[in-house]
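A single protein chain has been omitted; all remaining protein chains appear in their positions.
And then subunit A:
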Amino acid sequence: MTGALFPRQAGLHPPAFTPGYKTSVLRSPQRALISFGSGPSEETGPAFGHVKLGEHDNDLLLNHARPGQSAIGERIIVHGRLLDEGGRPIPGALIEIWQANAGGRYRHKKDGYLAPLDPDFGGCGRAITAEDGSYVFRTIKPGAYPWPNGPNEWRPAHIHFSIFGHSFGQRLISQMYFEGDPLIARCPIAQTIPDKEALNRLVAALDMAETKPMDAIAYKFDIVLRGRRQTHFENRLEGM
């Protein structure tokens, strides 16, 4: 049994209002969030451990490709573990990803970037974490792409991650970057994160040990969600 969720670590997530990222200006609440200890509505959450995955759900090289084809681009493996703050693995949890193709183009009706679509690449995948919290995807390295925030702004190569833990209060959406990308330091979205060390946690490390020779380069990306207190000595309020 576990108890209340740990409070979110202060100053870790980006603030709502980050004028360098212009869209946040009108989409950021101005009033302070109301803080409260978690209860059943936050400590429970949807379970996806039973979801039946298709053979290629975590393989973006193949899951939108025509028979006998595969996506164009630098073949990569992205793997890691889903953990809580105490270092405990979170098994049976759903991780969903989406990304641009190797040219930086998304398969989305609102993306009009001139780079072409790849007929063999859709750009989404999903996985359920194993007993030890591990997950793995095979995909292509997404390209950098321009976006209309400033006159000449380029997103660093990134993969979007959507992560469920075991509680609705652990819900997280983030982005994974790649080691060594000079665009990270220039990106207004990456730079919404005030703490440099926290931003570094979004940068996947080149992982030569897991790289498949003559096949695919590996990157390691561990994800850490809020933990939960132990329930020893849980008391009701005095007098209740």
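Criterion: contacts are C-beta pairs under 8 Å (C-beta built on N, C-alpha and C of every residue); 3 or more make two chains touch, one makes a residue touch a chain; residues count from 1.
Quick note on the criterion: contacts and distances are computed from a predicted model.
Asks: I notice the complex is incomplete. Of the names "Protocatechuate 3,4-dioxygenase subunit alpha", "Cytochrome bc1 complex cytochrome c subunit", "Sarcosine oxidase subunit gamma family protein" or "Sulfurtransferase", which is the UniProt protein name for the chain that's not shown?
Replies: "Protocatechuate 3,4-dioxygenase subunit alpha"
Asks: Thinking of the whole complex, not just what is shown, which of A:Gln69, A:Ser134 or A:Ser162 touches the missing chain?
Replies: A:Ser162
Asks: In the whole complex, what residues of subunit A lie against the chain that is missing from view?
Replies: 5, 7-9, 12-16, 18, 21, 23-31, 33-42, 44-48, 51, 53-54, 56-57, 63-64, 83-87, 94, 96-98, 100, 106-111, 122-126, 160, 162-163, 168-169, 171-175, 189-190, 192-193, 195, 197-199, 201-202, 223-227, 236-237, 240
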